[in-house]
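Mind having a look at this structure? Questions to follow.
Removed: one protein chain of the complex. Kept in place: all other protein chains.
Think of it as A, B and C in the order they're written, each chain with its own count starting at 1.
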Amino acid sequence: MQDNNKSPQKKGFDLKAITKTKGFSAFTAALLAIVLGLIFGFIVMIFANPDRAMAGFRYVIFGGLGRFGDVLYFATPIMMTGLAVGFAFKMGLFNIGASGQYTMGMFFAMYVGFMWDLPTGLHWVVAIFAGMIGGMLWGFIPGIFKAALNVNEVITSIMFNYIGMYFVDMWVQSNATMYIASKSCTNYLPSSVQIPSLGIAGSNVNFGIIFAIITAIILFIVLQKTTFGYELKATGYNKYASDYAGMKGKRNIVVTMMIAGGLAGLGGAFAILAPSAIAGSSMTYEPINIIAANGFNGIAVALLGSSNPLGIIFSATFISHIQRGGTLANLVGFKPEIIDVVIAVIIYFSAFAMIMNSTLAKFIKTRFGKKGTVLPNANSETKEAK
Amino acid sequence: MDTVFYLIQNMLPVAVPLLLVALGGMFSERSGVINIALEGIMLFGAFFGALFVYSIQSSGINPQVILLLGMVVAAVAGFVYSLLLSFASVTMKADQTITGTSLNMMIPAAVLLFSKMFFNSDGITTNVGFFIRKIPVLGDIPVLGQLFFQKTYLTVIIGFILLIITVIIFYKTKFGLRLRACGEHPQAADSVGINVYFMRYAGVSLSGILGGIGGFFYSVGILDGNISGHTGVAGFGFLALAVMIFGQWKPMKILFAALFFAFLRTLAYSIALIPFLNDLGINQTYYKMLPYVATMVVLAFTSKKSRAPKAEGIPYDKAKR
Amino acid sequence: MENYIVEMLNITKEFPGIIANDNITLNLKKGEVHALLGENGAGKSTLMSVLFGLYQAEKGEIRKNGEVVKINNPNDANTLGIGMVHQHFKLVEIFTALENIILGVEPNKMGFIQKSEAREKVVELSEKYGLSINPDALIEDISVGMQQRVEILKMLYRENEILIFDEPTAVLTPQEIKELLKIMRGFAEEGKSILFITHKLNEIMDVADRCTVLRKGKYIGTVNVKDTNKEELSKMMVGRDISFSVDKKPMKEGEVVLSVRNVTVPSKLHKNNAVKNVSFDVKAGEIVCLAGIDGNGQTEFVSALTGLEKMSEGSIVLCGKDITKSSIRERSVAGMSHIPEDRHKHGLVLEYSLEENLVLQRYWEPAFQNKGFIKFDEVRKYAEGLIKRFDVRSGQGPVTVVRSMSGGNQQKAIIAREIDKKHEILVAVQPTRGLDVGAIEYIHKQLVERRDAGKGVLLVSLELDEVMNVSDRILVMYEGEIVGELDPKTTTVQELGLYMSGAKRNTVKETNHAG
Partner (left out) sequence: DDGTYEIALITDKGNIDDKSFNQGAWEGVKAYAEENKISHTYIKPEEASDAGYLAAIDLAVTGGAKIVVTPGFLFEVPIYEAQTKYPDVKFILLDGTPHTADYSTFETKGNVASVLYAEEQSGYLAGYAAVTDGMKNLGFMGGMAVPAVQAFGYGFLQGAEAAAADLGYADGEVKVTYHYTGNFEENDTNKATARTMYQEGVEVIFACGGSVGKSVMSAASESGTKVIGVDVDQRYDSETVITSATKGLAASVISVLDSIYNDGWANYAGKTSVFNASNDGVGLPTAVIGDDKADAFDRFTTFDKAAYDAIFAKLADGSVQPLRTITVADASGVATAEELTSALNLVKVSVTTR
C-alpha cells in the first residue's frame, strides 16, 4: 500500500512528496533501528574486549564489503523465507511456518536431485520447481486449517514446522540413495542439479540470488498493481470488508499461504542446490531433528523490510552483510553470536522505530517548524502487520 | 498399572512447565498483549535460575531450598525480561508479534554469547539433584501419593499451587476482573478509570514471572538443572502458546491441555512399555509427531467456537477511538 | 451570576489537523436536562469526553460548584460525581451485567470481590428507577436496550449526580426512547443534572430545559427550549433551513425485481431461527421499508439476502435469476447494491485510500483492470468524478486515507459507490444511523432518486420518521417474521409502533403484494 498512494501532484520528482510517503518513513525507521542496534552491539563489544572493540566493530560494519559474493550467497535463502513471511503478513497472516516450508522445499528439491535422472540444464530447473511445490504443500496446510476450520495460523505453522521436520528427517534417513549414514548427512548431489555459479572467486554465490531478486520484484508488482494484490491487502486490513466486497477470502487465504510456502520452499531449494566450491562436493542436509533456522531468520528479514518485497531485498542483504562481518570479527576474538543479538535488537527497535521517528519529527517540527501542519500519521502503519 | 504410574510420574514434570507458561501467556493475552516471546522468556528465566544454582551448588544448601530460591531468581529474571515486551508494546505501542519475535531471537544468542564469554560453553551445567524419591507422609497416601508425591520434582507441587493461585486471582479478585476487561474492551476499562497501561504491564509481567518459573522448571524437571543456548527450551514456549489456545485462554482448560500434550509427548517415548503399541512396530518418528498432530486435530475441532480476547494484539491508545 | 453546578469555560481541544472544540463554553444548572446539539463532527462527544476526563483540553477550565477542578481521567470525573453513557457503549461483552456495573469500583475485601454485596445494591437501584436488567446475563446475550440500562446503572451505582448521555436514543425503539426520556426527567426532578446529546430535535423539545448548539467546533449559542422550536434549532445547528419532509413524486411501479420466498435463517445467539419463513417482493420504482425494533431478525435477514451468511431454507430471485446459492460477487453482478449496517466493519477498508474504497465493488471490472493489473489512472478519474458528484469531503481527495474521514463523509463514499455501481435493487441498512440532519436529508434524497430512476430499494430502518417519510410500503418484522404490511400514507406512527412491538399483526396472506 505504500506506493499506490501516488501523491495528487504526481508529475516530476518531488522530494517533499517522497519524504511523506509511508515507504520513506518505514525506511528511515529501519535506519534508526539499525543505528540503535549497532550502537548496542558496539557497547557489548566494548564490554567483552575494550582493546579490540574498534577492530571488531569495523569488521562488523565493513567486513562484508570484502566478501560481497558471500553476502549475496547467504542472503539468498533468507531473502526467500523473508518474502514468505512478508507476503503472508500483507494479508494479515503470520507465517511462522516458513521453517517447515523451507525444509519441505529442500527435501523435494533433493528428491528430484537424487532420484530423477534429467539432463544437465534441465535437472536443476526441475529441482527448483519441485522445491517450490514442496513448500507450497506445506503452506497449503496452515492455509486450509485457517480458511476451513478457523485455526490460528501461528499455531498450525509451529506444529507443522515440527511435523515437516520429522517427516523429512525420516524420509531422508530411509532413502539409501540420499543418505550416508556414516556421515549422518545426505550424499553429494549430482552436479547437474546444482544451480550454476555466478563465478565469483571464493564464493558459492549462484543464480539463486538473481532468481530471489526477480521473485521479490514480481511480488512487489503483484502487491502494488494487480487485483490479486488489492484483494490480498484489503483482506489483510479488513477481512469483513473484503467478504462484503465479494472477494473470496478463504480462497485467498489458501492461495496466499501456498504462495508463501512456495517462496520458502524455493529458499530451501536454492540453499540445497547451491554449487560447492569443491569439485564433486555439494551442499548437504543433516537429519538431526532440528528446525531450520533460516525460516526464523526470514521473520527478522521480513520485519526489518516492513514486509515490502523491495525492502526485503535490502534487509536480507543487510542482515547477511553484518553476519559475514560478525564471522570476521571472530578473527579478533568476538563470538559471532554478537551479531544475532544485534539483529534481534534491531528488530526490537524497528518495531517501534516508526513511532520514535514520528515523535522525533513532531518534536523537530513543533520546535523549529511552523505550527498547524498536518503530521504524517504513523499509527496506522504499526497496525499493518496484524 | 505400574506403567500408568510411570507415565503419569513422567508426564507431570513435562506438563508443569507447559502449564505455567501457558498460564503466563493467558495473563498476558487476557490483558490484551499477545505474547509470542514466551519461548525467550522461558530461556531467560531458565538461564538465570541455572546460573543461580550453579553459583550456589557447592554451598551445601538443601536442593529443594535451592530450587525455591532459583525459582525466585527465575521469576525475577522473567519479569525483568518481560518489561522489554511491555515497554515496546504498551508504552511504545509497537506491534506485539514483531516485538515478541525479536525477544525470542535475542535470548538464545545472548545466552550463547554470555556462556561462551564466561564459561566457554553453550550454557550452564549444574549438579544438584532435585529429584524427590518420596515425600514423607504425603507419599504414603494410597494411589494419589504414589502419583504425585513419589518419584517427582518439587516443581510439580509448586506448579499445581500456582495454578490454584492463578484461578483465584483471575476469577475472584478485582485485579483479575480488571485485567480481563482490558483484554476485551480497553476503552470500557479506561472509561471506568482503570489504568489500561498499568494492567497490561501487569499482565505481561505476570507472564514474565510465570514464564521465567516455567523455564526454570523445564530446566529442573527435564534437563537436570542444566540449560544451553543451543537447545534452549526445545520450543516449549511455542508449545505453551498452543496449549493456551487449545485451553481457550481459561486456566482449567489450559491445565487439561497441558496434561494432554505432555501425556502424548511422554507416551511417544515410552512405547516400549506398552506391549500392544510396541507390537504394532510403527516407525518411531510417527510417535514423535503425535503430540503435534493431535494438537492440530483437537484445534480443528474446537477452534470454531474458541474465542481469543477481543482486544489482544491491538495497542491501546487513549487518544484513539 | 447564576449558580451552575458545572461550568466548562473556553474549552479548546485540538486533534492532529483539526480543532474539535474551539473556545467552547457550556454551563450546566443543577436539576436541568441540558441538550447538546450539533452536526456530525461538531465536537459534542469531544467536549463531553473532556468533561469526563477521557481527553484533556489544551485551553480553558472546568469548574464544579464554582471551584476550578482538574479532570485528568474518568476516576477524577467519578470523584466529582460525573458519569457518562457513551455513544458507543463501553461494556465488556463476555462479562455479566453486574460485573460491568461494578467494574472499576468493585466492592472488595483485600482485593477479593464481594459480589453479593454488589448485587443487592444493583437490584435495589434497578427497582428504584425502573431499569429492569438481569444482573447475571452476559452482555453479548442481552438486547441493546438492556445494555443501555446497564450503562445507566453504571452511573447510578457510582452515585453520580451529573449524568452525560451521548446519543443514547440512536439505538432505541420508540417505546424505549419514551421510557428513557421519562427516566431522564425523573433524574432531573431528583436533583441530578443531565447533559443530553442527540440529533433528534423532537427529543430535545420533549425533554430538555435548555439546549446548547455547536457547529464545526465552535459555540453557537444556548437557548431555553420552551422559547424555541425545531426549525430554529436546526437552523442554528447547520446554518440554514432544513426541510423535514421528503419530497417524493408519486410512485411508478414496475416489474418485480426482488422476490424473497420462505427465507429462514438460523440464529447465532440462540437455538431458534432468527428469521422465519419470510416472503415478499420488491418492485422496480418502489421503496420498501423493513421496519422493526432492533434485534428482530433484520440484520440476519439482510446478511442472508446479501450473501454474507447462509440461510437454511427459502429462495431469492433477483431480476428473474435465482441467487439463493450465489456468492456475494454473483449477487452484486446480478444487480444488488448493498449499503451495509456497519460501515467500519463491512463497508470500508479504513487503511485504504478513498479512491481504493470507491472501487471496492468494481476493481475487477474490465474498466478498472486489464489482465489482473489495476488501471490506476482509470481508478483516479472515476474516483474524482464520484467525489465531485456526491460531494464527498476529505483532506486530500482521492488519496485520503479513509480512516481519517468523518463518519458522515465515510457514509457518503459508500453511498456513492453503491449507487454508481450498476444495480437493480439497492439494499440500504440504516443508512442514516448517527448522521446529522443535513446528511440525513441528503441520503434520503439519494434513495428517492434511485426509486425514481426505476430501481427497487429495500430500506432497513429503526427510525420511525425515516420509515414513514421515505418508504412507499412498510413491512414490519417482529421476532423474525413479517407481521404486517402497511401503507405509510394511511397508517400512523402509533399503529406502526403497535406492530413493531408485536401487539398487532395482519397476516401476510391478507395483503395483496406479498405471496
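Rule of thumb we're sticking to: a residue touches a chain if its C-beta (ideal position, glycine included) is under 8 Å from a C-beta of that chain, and two chains touch if they have at least 3 such contacts.
These figures come from a predicted structure and were not determined experimentally.
Q: Omitted chain: which shown chains does it touch?
A: A, B
Q: Could you tell me which of A:Ala269, A:Leu328, A:Val341 or A:Met356 touches the chain that is not displayed?
A: Answer from the full complex: A:Leu328 touches the omitted chain.
Q: If I consider the whole complex, including the chain that's not displayed, which of A:Thr120, A:Ser184 or A:Thr359 touches that chain?
A: Only one of A:Thr120, A:Ser184 or A:Thr359 touches the chain omitted from view, namely A:Ser184.
Q: For the chain that got dropped from the picture, name the residues of chain B it touches.
A: Against the missing chain, chain B presents residues 6, 10, 14, 116, 120-123, 125, 127, 129, 131, 133, 151, 222-224, 226, 228, 230-231, 234, 265-266, 268-270, 272-273, 284, 288.
Q: For chain A, which residues touch the unseen chain?
A: 51-52, 55, 70, 74, 169, 173-176, 178-179, 181-185, 188, 202, 204, 276-284, 286-290, 323-324, 327-328, 330-333, 336
Just so it is clear, only the chains that are shown with their structure count from here on.
Q: Answer with line, ring, star, complete or other to describe the graph linking chains that touch.
A: complete
Q: I'd like to verify one number: the distance from the centre of chain A to the centre of chain B, where each centre is the average of its C-alpha atoms, in whole angstrom.
A: Comparing mean C-alpha positions, chain B is 29 Å from chain A.
Q: If I count partner chains per residue in chain B, which residues reach a count of at least 2?
A: none
Q: Going through chain A residue by residue, note those that touch at least 2 other chains and give them in order.
A: 383-384
Q: Which residues of chain A touch chain C in the complex?
A: Listed in rising order, the residues are 1, 4-8, 225-228, 230, 233-234, 237-238, 240-248, 374-375, 377, 380, 383-384.
Q: Using the touch definition up top, name the residues of chain B that touch chain A in the complex.
A: 36, 84, 88-89, 92-99, 101-103, 105-106, 108-110, 112-113, 116-117, 229, 235, 238-239, 241-242, 245, 283, 285, 288-289, 292-293, 295-296, 299-300, 303-304, 308, 313-315, 317, 320
Q: Okay, in this complex, where on chain C does chain B touch?
A: The contact residues of chain C facing chain B are 15, 52, 54-55, 73-75, 78, 84, 86, 88, 90-95, 99-100, 103-106, 108, 111-113, 154.
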